[in-house]
Structures are given as C-alpha cells and as structure tokens.
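Handing you a structure now.
One protein chain omitted, others in place.
Order as written gives the chain letters A, B and C; numbering starts at 1 within each chain.
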Amino acid sequence: MFYREAGQFKTTYEADQAMLPIAQDRVGLLLILLIAFAAIPLLASDFFISSIMIPFLVFALAAVGLNILMGYAGQLSLGTGAFMGVGAYACYKLATLFPDLNILIVVFLSGFFAAGIGVIFGLPSLRIKGLYLAITTLAAQFFLEWCFIRIGWLYNYNDSGAIEVPQRMLFGLAITGPHATPITRYLVILTIVAIMTLVAANVLRGRIGRSWMMIRDMDIAAELMGIRPLFSKLSAFAFSSYYCGVAGALMVFFWLGSAEVESFDINHSFLIMFMVIIGGMGSLAGCFMGAAFIWVLPVILRAIPSAFELNILAATMEHISSIIIGALIIFFLIVEPHGLARLWRVGKEKLRTWPFPYAT
Amino acid sequence: MNKPVNEQLLEIGGQAQSLPSVPHYLLRNAERYRDKIAMRHKDLGIWREWTWADLLVEVRRFSLGLAQLGLQPGDKVAIIGNNRPRLYWTFAAVQAIGGVPVPVYADSVAEEMGYVLDHAGIRFAVCQDQEQVDKVLSLQDKLVGLEYLIYDEDRGLRAYDQNQVLAFDYVQTLGDQAVERDVGAVASWCDAIDNIKPDELCVMLYTSGTTGRPKGVMLSHRNLILTCLNANRFDSLSDREETIAYLPLAWVGDHVFSYGQSYTAGYCVCCPESPDTVTSDRREIAPSYFFAPPRVFENLLTSITVNMEDAGRVKRKMFDYFINVANKHGEKILNGERVSPIGSLMYGLGRIFVYGPLKNRLGMSKVRVAYTAGEAIGPDIFRFYRSLGINLKQLYGQTEASVYITAQPDGQIDADTVGTPSLDVEIQIADNGEVMYRSPGVFLGYYKNDEATQSTKTADGWVHTGDAGFIDDAGHLRIIDRSKDVGKLNDGGLFPPKYIENKLKFFSDIKEVVAFGDGRDYVSVFVNIDLTAVANWAERNNIVYGSYQELAAHPDVYEMVHAHVKKVNADLAAEPRVASAQIKRFLVLHKELDADDGELTRTLKVRRNFIVERYGELIDALYSDKTEQFVSTTVTFEDGRSGKIEATVQIQDVEGFNHHAVHSAAEVSA
Amino acid sequence: METFVAGLHAFLVAPFLDMVSLPDFLLQVIWEGFVSGILYALIALGFVLIYKASAVFNFAQGIMVVFAALVLVSLFDLGVPAWLALIITIAVMGLLALSVERLVLRKLVNQHEAILLMATIGLTLVLKGAGQLVFGGEPKSMITEELGFSTGSSDWEVFDGIVIFQHIDIAAAVIAIIMVAVLGVFFSKTRIGRALRAVADDHQAALSVGISLNQIWAIVWFASGIVALVTGIMWGARSDVSFALEIIALKALAVLILGGFTSVPGAIVGGLIVGIGEKLFEVYWGPMFGGGVEAWFAYVLALIFLLFRPQGMFGERHIERV
Partner (left out) sequence: MSTPANAHGDSPATTEPGVVAAAGDNEAQRREQLLSVENVTLTFGGVKAISDISFNILKGEIRAIIGPNGAGKTSMLNVINGFYHPQKGRISYKGKTRKRMKPYQAASSGIARTFQNVALFSGMSTLDNIMSGRSLKMKRGLIWQMLHVGPARREEIAHREHVEHIIDFLEIAHIRKQPVGKLPYGLQKRVELGRAMAMEPELLLLDEPMAGMNLEEKEDMSRFILDLNSEFGTTIALIEHDMGVVMDLADRVVVLDYGQKIADGTPAEVQSNQNVIDAYLGVAH
C-alpha cells in the first residue's frame, strides 16, 4: 500500500543488485539509522541505553554470526555461547598483554581467535550433518566452558576467576572500563555492529555467501557445480565464529564490564539460537528483530508488575517470560517457521501488491 | 555532424510551425534535447538508455550502412518484429535517405505477410529475429525485389547466408566504414535529409480491412508531423512524457504515439523486455502518456476482479466500498466538479487505501493522459478507470487520418462519445449518417490502388470513414456502427445493430447478442448469456440448474436479461437519432453460439447471415405475437460427433421509453 | 623430549597402572559409572522412543525427567500419599503427552527435523518456566523410601578391599533392565508396539494399515514420559531433584550419537560406555587436566566417534542418490 514502486526502474546492474533496491526501503533504513545514531543518544535514558540498547546490539551481532552458520550455511550449532567466550577471553588477554594497542583493534583481532576455534570445531561438519553436527557443537560448548574455568592463564589467575575490563581510551574518551559513559559505549557498539552487518550483507550476496546457501539448499548439487564443501563449510564456521567472537568481546568490554564463565554457558547459546529462530533464519534483519524480541520482551514483562504496582517477585516474572518465550517459539514454528523476518517480508509483499493478495 | 538544421518551416492554419520531415526532428532533438533520454529498452534485465544524441548516432550509422548496401530514395523497407529500439531506429534511418519504411504485423502468417511485402515491393527487410527471418526467407521466391534481410537478435542466425542475411550491427559498421573512408559522409547525410520534402511519402501502413486484401495507406511527412504536433498541443505533451511502446509497430497508433509524437515532442519511449513482461515493465516505467485498446483495459479490469476475489473478506469489503465511493465521486473530481466534503474526504481515503495502490500496481500512477480507441469501450470499464483518477479518454481515429479525427478534451468526458474534432480537423455527417472528415493528416492515397483511394477520398479532400455517427448537442461525435451495417426500420428510423448489441454486451452476464430490425417494424434481439458470469450469479442466488439450456431458460435469468434490455432501451431513448431502435422483443438462446457450428467465425465474430438462416423460425416468432417457439438445432460436439438440441424458447416483450420518460428513469437509476 | 615421554607415560601408562594397583577401587569406579550410565541410557531411551516413532528429536526429554520428579515430590509435600502421588504423576505425564501431540506435533507434521527439534527446545523452555513457577527453583529431595526403595547399601569384599553398592543403585539397574525388557516385549508382541515399528519404517505404510499417527505419537510421548518419571525417581534418589539435571541430561545426546537415534540396545550400550568411560576418565586422567573433565568427556568422545563412524554404532551406511 505504501510501497508504491511504479516508476522505480534500474538502468544499471549495480542499481538492480543493490542491497535495498526499493526506494521506500532505503528511506526506512535511513530513518532507522537516524534514530539509532541521533535520536537515541540524544533522548534516551542511561537505563534504556545500557540495559536495552547495548545488550540488544551485542546479541544482534551474535545472532548475525549464528544466522550466517545456521540460516545461510545450514549448519546447526549449539556452541555460540562458547564461541562468544573465546572472543571475550581473547580480547581480555590481548588487552592486558598489549595495553597500548587500540582497544578497537584488539576487539577485531579477538574475533580471529574465535574464528580459529570455530574452524576446529567445524571440522566434523565435513562428515556429519544436521542433528549430529549440533551435538558435536555441544562438545565445543562444554569443552570450552571447562577451559574457561580450568585454564587460569585465560583470566590472568584472578582469584575471582572473572575477567575485569581495563579502562581504554579512544580520542581521549574512555570507551571501556567503569568511567565509560553508556552513550559512548553505545555509539562504539552501534558503529561496530552497523559496519559488521553491512560487511556480512556484502559477503552474503557475493560468491562466498552464495556458496554457503548452495551447500545449505542442496549440498550435492552445490558440489557438482564446483563448490568445495570443505572450504565452504569451514569458511562459514570461521566467518560465523568471528562474528560471535567479536560479539562476545563487545559483550564483556562494552556491556558487562566483567564476566565469568556463566556469561558464555549453554543457556546463552540457546538464547542466541532463539533470537535467530524467532527473528528468522536466513535473514540479517531477522537477527535484529529476534534480538529485540527476545531481549526486550522479558524486560517489558519484568516491568509490568511494577507498572501495575503488583507484588510479584522478579524470579516469578522470569519464569513467566520463559514460558511465554517457549510458547512463542512453538507458535512461530507452527505459524511461520521462518520467523519475524518472514512475517515482515510477507507483510511487505502484501503492502507492495496491495490491494491485491499477491503479485501478478 | 553539428550542421544546423535547415529551419525550413511549414505553415498550417497560420499557427503550427513545423519542420519538413521526421528525420529533421531527429536532428533537432539531438541538439535541443541532447542529453535527454529518448528511448529505453529493458534488455538483459536492466533498462538501457539512449539520449537523443545517442539516438542520432545509432540511426545515422544504420542509415549510412543501408546506403552502403545500396538503399535508394523511394525504396521500401519492411520492418517486422516486436517493439524494439533498433526497429524504431530503422524508421528514421530509412526515411533519412528518402526510403519508405513499411512496418508489417509480426504475428501475421507467412502468406499474409507475403502479400504485403510483395505488394509494397520491398527491397530490404529488417527483422527482429530468426522467426521473422525464416518467414521472409520462405517467401523469397515470390519477392523478386528483396535483396537483404537485416536482423536484430542474432540467436540461431549465425549460420545463415552472410551475403543476404546481415546483422544490424554489421550494417552499422558498414556505416562507420563509410565515414572512415569519407569524412564528408555525415554532412552529406544531413544534406540528404534537408532535401526531403514535406509531401514526400513518409511511411506506408497496411490496414487489414475486414474484407479483401490489406491496403497500403501512404502517409506523407506533412500528414504525420502536423497531426502529431496538433495532438501534442491538444494534450500539452512535452519532452517530459514517458510512454511505453507495446502495440504492433505496423499499427498506425503505435507509429504515431511511439514514433511521430515522440520525435515531434521529444519525449521518451520505453520498449518492454518481452511481450510477457509488459505489465511489470509498465509498472517499472510508470508512463505519463499511455494508450491501450479497450480489450487491454477490459483484461486489466478482469484481472483486478479475479485478484480481488482471492483477497480476504475485510479487504474485499473495503475495496468494494471505496470503488463505490469512486463510482460516485471519482469522475466528478477528475472533471473538476464540486463534490460534498464527506464525498471528497472518503475519496481522499480511498486514494490512500485503494486507488493509489491500484494505480501503482497497474503502472498508471503517473498517467497524465491515457487514450483508448479502436472500438467501443464498455461504459462501466471506462468509468472505472476514470473514477480511480486516471485521465482516460477516448479518441476516434483511422490510419487514413494519421490517427486523430476526434478526441475528448480534458473535462469533457462521456463514455458514449469519442470527443470533439481534433485540431485542424473538419467533420461532416453524410446523408446516410456516415462520418466524413478533412484534415492535414489525410493520407496521400492507397499504394497502387487508385480505385480504392477514389472511393474513400473525395476530390476536395474529404474522407469516408465508413462509420455511421452523429454529433450531439455538446458537439461531440458519437459513433454508432459501421455505416454499411446501419439499416432502416420500416418507420424510417436508424437501425445500428452493433451499437445495440454492444450496449447489451457491456453487461457481464451477456456474452453475445444478435440484433434484427433492418426492414422490419421494430428491433428484436437474440441474447446469449455468459455461462461463467451467470453460473456465478446463479450460485449466489441459489438457483439450481442442470444444463446451459436449463439455465438460459430460467425465469430469473429472463428477468435479469429483461432488466438489462430495459436499461439499454432507456439509453437509446435518450438519443433522438436512435430512439426508435429500442428493443421490443427478445429471447435468450438455448445454446451458446459456437464456432464449431459455424455460428461464429474463428475469431469469434457473429456470422449474421448464417444465423438468420439457421434460426429463421425463431426470428419469425420474434416478429409474430408468439410467446414461445419450439426449435431443433443440429450441433457438433467437442469430440466431433453431431447431435440435436431441442428446446422451446421463451420470447418476452420489453417496454420502450419516450424521450421524457427517459430523463426521469435516468434520475431514478442515478 | 624427556618431558614428552613423561607426558606420554603419564597419559598412556600411568592410569592403567593405577587401575591395576587398586582393583577394588577400579571396580567401585566402574560401578559408579555403570549406574550413571544406566541413567544416561534411560534418558536416551526416552529420546529413542520418540525419535523412532515420529522423527522428532525430543530435546525436552531432560526437562521431562526433572518435571516428572518435581511433580511427584511436590505432590508428596502437599500431603498426597506416595502411591497416589505416583499415579497422579503418571496421569500428569499422560496429559503432557496428549497436549504435546495436540498442540505441537499435530501442527508440525511433515516439517523439517530441525524445526521439530527447535519446537522441543521451545517446549523445554515452557516446561522449565512452568516447573519453576509452580514448584520453585530450589532443589528437593526424592521420596525414595516412601516409594519403597531401600536407602541402604551393601559391601562386597573383593581384591582385599570393599566395593560399596547403594541399594537404590541396584534397584535402578534392575528397574532399567526390567524396563528395557518390557519395552522389548511391547515393541515385538503388542499390536500398538508393532504399529509403532511400522510407523518408524514408513509413515504411509502405517497409515494404510489403519493406524492413527496422532494416537501413536501420544502413546510414545506418554511412554517416554513414564521413562522420564522412572529416570527422575532414580536420579533424584542419588542426588537432589533440581533443574541442574537438565544440563546433565544433555549428555544423553552424546549417548545417542554412540548408540544411534533409533536403537534401543544402542541407547543402553551407549549409556554404559559414556557412564563408565567418563567416570574412569575423570578419576584416572582427570587430575592431569585439573579435574572436571566429566563435563565434556561424553561430547568429545561422541565427536571423535562421529569422525570415524558417522552412522553410529548400529547404523547402516547410507547411499546418497541424486
């Protein structure tokens, strides 16, 4: 209905292949970016920024990572939490070993460690598919969790066993550590997430992204078209784990401030997976929708009792939100297995073909 | 190449000034609209664009190449294919060296095409693809003058005889070589254009008359240019228009809309990717100037209806509601009349929820002027598009007139008229009711057919249209029928069968109508119901029936048809010249008229004489006072067997209106 | 070089020397492993039952164990007699099976197995939330004695030492064996059991014999609900009834890798391998890694196993057609 595309035509392949070929979509994205970069820092409260926006962005990035693996390359993984952990611990080690290195460089470097570990645990994917593979990623999850506890070197033998984020500056501004303001941290994360999402979108629409989807949709055909499964699957693992690793580093350095192994446990793996499922497998926009949904819904649920001045324990609301999210996952799988992103796409398609029910 | 155009002006009616030939306009546009887009073509997935400057280069290269191949002034060049830029360039390229382009219907079978190519005496044929090349080659024995075939798409053609079948590109490189050899070639090419005289033959368009062989209508540069300039002025068309070329090249309408008017106004013509993708290509381009024959609008409306049937209940309700709003107020708003505040509010909402999106889907969001012509358009269909806010208008034209005879000016729209005489066109109605016109667009004559020329065009330049019509009080022309088909009732009143039949056929329940009345006391009709539409209606109204025959004879169906006939009578009564042709008696035929039984032609037109013979007893009954008649008909079934259908067909009387009664009836129905 | 040899020695030789030097301790370790292996096997059995009949990989099996145990214990805490609590719990599991079939499975027929898996993950969240909401998050102790199990232990003197057998462990082993036997009989002798096997082989064929797929699903879910209850009782008797069990239950996944998704004997053998293996590894090799290796041993074992035999112990090699 509001997508009136008549008169939008493409005179070059560049324009036709553009990420957002429809003018209305470009305007929409621009608006979202404006809100994210200008309106929120100017208007939102510290609580909103540090308890909602920052975690949302961190999880969205992790979901992008998992979605690359699960949604685009078709490889199930239950080890996301651990891969995030690898990124976080690597970032911590690098930051403490090389205190003078720019923290952003450290963050981006730490992703490579996660990518490396991802490739190692992705090796079985060459012989194993589907659920079997999912179980082997559990091995990664539990083995890495164990490492985070047992290898004291990883947390510099702290008594607490936790990693504490040191303060780091950028352009004379504290961007990590206790003195970094929420807005600074938010803007750093937002920029990183925006850039990395763009990069992911670029990769996904190019040769490499296509090779992942080929393997996902019909691996035999893909192989007969010259795709080498080894390279394709491992590159998906590497790429995905890189994103998860950076997300993990961001989580600790720009959100939590300190972290223990619990921040990277299997429940976080599941959390990210729910985001991907609810958001929509095979959709980058879905990662953001899923992350918003899964992260924000419980926050809202927790806020309900106080809003109505009901005397309900926080734990109780936690359980209720667990039930609701579980039920929603089932509901989504029944109604729209491809998640919010598909709902959005279907809705958009409806708007585009409005008043007709479908395109003719 | 930048030789200034010789501003040799033509004076017509003391106001319009023009250049002497169409190629002159190409030169002018390449200067005046240098970097403006002249043409677009969706090819290999994207829209390729040519500015007027590009266009000049492409045309000149091809033109020089043709000259290299020996094309002489006066030579005829056939153009065969779909709407593709290179075929349009061929027009100008051929005209530039004084040749005559002859576009040919691409879908005509080899034999038909052979007649035209032979009759025109073509030397070159420019074909779209292998299919057309093969067709022409198969006729080669008969076409003595044919020298070269030039093709646009090279698929499958590489292995053909390179001495005779040439690629378009190749001919263009011949042109380039000519320039390389002689730098002056470009200048002399421009000089040659300057030598074209306005009254020289510009293009030859073959009309496929309903009877006999096609005739080659010769149009001069003056014909085309003045008509186009007038048309541009009439609708204030400028170089900002965009239009989509999708109708046959050989049809005068396309030649004028997509070539003549584009060159004279400097607007952009877009060629679709393939005939299959016209709808989506139109949506992408969103033309501002659009032409389509009624059948296109009919099909579009049908597809809208069909699509909406699949929509959810709420959406359908909303759609119907707003379409009703549009019906009530849309046309008034479009015509700039006053509407109640509630009405304009609802129409505004409708614009957001229905009309705008609908126009967007149809690719008509930006339409400023849309025309339909060729045959009568159903008034409901016509009003539907207008009520959405699309400035759809009717025009009346002919190949012999370079299209424009009359057109509806903005704001003076009536579904039943075809508008006022176009600029510089004079109209008179002959004693037998035939419409005649005289205009700068009047053709030179039929090629190699003086006899036909003389019988069509009078010595002082009036042309017989062959259509009967009259000019109403508002000065608008109304066409009622082919003049040779218009009969007389015994009381002397006109009997225009097509006019009556079409009025009834515009009801979706009615598929076919045969009207009788010539030499009789009153008009009566056979009605054929539309099975799909009526079955649908029957289902909704819980009417049970076992067969077509049973449904056709159902009292409720009769009642419905009766109401339709009555409405037509009211319409007829409103027009004094045809008021006496009101339908007095009708019957609903017990079987569908069928081409297999010889009742229709293969193109599904009624074979009147055959029907008169076959159903003589029914006709007799219509002109007696019987209320029913038994009839037995031999029919051919789908599997080829034949059998008999027997039925007793009811005949009903319908009340007529006098002129005064009509006005009150019209008010009631409004 | 020397450190390498020493390391090799420590890894490949020393643990075995330790085993031989204290055989009674070895036996004790094996027994402990055996018992937890049985519990893994029981959870895996629940998976297998459902997977065989409906190709659903029931991730919620672990939480079903917790849930069943919690219902039982909480009912007793409310004053319901143990036997009645047991019956009510069975009824609750039946109800659960029915609602899962009605509300989830029926609507996801013919969906991809990954989607079914995720649905059961959703189910896990629902059960977990509901369990915590209704019964609270604190660990509870199992009503072992009330259900007629002995909590005592017996000693067995052997190799100059003693091996201790908890009676509840023996009961667990016996019950597990009985249950496997009952299931075996059920599958091969009863009409429903045979129908189940037919379903596992070919849904279409099963339908043509006139078996309702929906009924079968409800039955297998009920059956694995019972298995979950039994598992819950046994496990609860050994430790507490708590949600921590859910994570441990994930080890059954590794068991399935070893035993195959559709094989009952595979589940048993796989369970025992994992149970005994991880205990031995923890006790004899664990110290080298700083302990806690139980957490990942099962998965790494499964992973290594998969690399060499992707089709599982009892699976057949599958030929891909194009």
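Here are a few things to note about the model shown:
Here is the rule we use: contacts are C-beta pairs under 8 Å (C-beta built on N, C-alpha and C of every residue); 3 or more make two chains touch, one makes a residue touch a chain.
If you're wondering where the values come from, they're calculated on a predicted model, not measured in any experiment.
Among the residues A:4, A:216, A:233 or A:268, only A:216 touches the chain that is left out of the figure. Listed residues A:203, A:285 or A:334: the one in touch with the omitted chain is A:203. The missing chain, though absent from the display, is touched by one residue of A:27, A:151, A:173 or A:225; that residue is A:225.
Only one of A:111, A:124, A:245 or A:282 touches the chain withheld from this view, namely A:282.
Those residues of subunit A that touch the chain absent from the view are 13-14, 16-17, 199, 202-203, 205-211, 213-214, 216-218, 220-229, 235, 282.
Those residues of subunit B that touch the chain absent from the view are 44-45, 155-156, 158-159, 273-274, 276-277, 280.
By our rule, only the chains that are shown with their structure count from here on.
Hopping across touching chains, the smallest step count from subunit B to subunit C is 2. Pairwise, the chains sharing the most contacting C-beta pairs are A-C. Ranked by how close its C-alpha mean sits to the mean of all protein C-alpha atoms, the top chain is A. The greatest centre-to-centre gap from subunit A, using C-alpha centroids, is found for B. Measuring from the averaged C-alpha position of subunit A to that of subunit B gives a distance of 58 Å.
Subunit C has no residue in contact with two or more other chains.
Contacts from subunit B toward subunit A in the complex involve residues 40, 42, 45-49, 279, 283-286, 303-304, 307-308, 310-312, 315, 318-319, 352-354, 356-361, 363-366.
In the complex of the two chains, the subunit A residues touching subunit B come out as 1, 3-13, 15-16, 353-358, 360. Contacts from subunit C toward subunit A in the complex involve residues 57, 103-104, 107-108, 111-115, 117-119, 121-130, 132-133, 137, 247, 250, 253-254, 256-257, 261, 289-293, 295-296, 299-300, 302-303, 306-307, 310, 320, 322.
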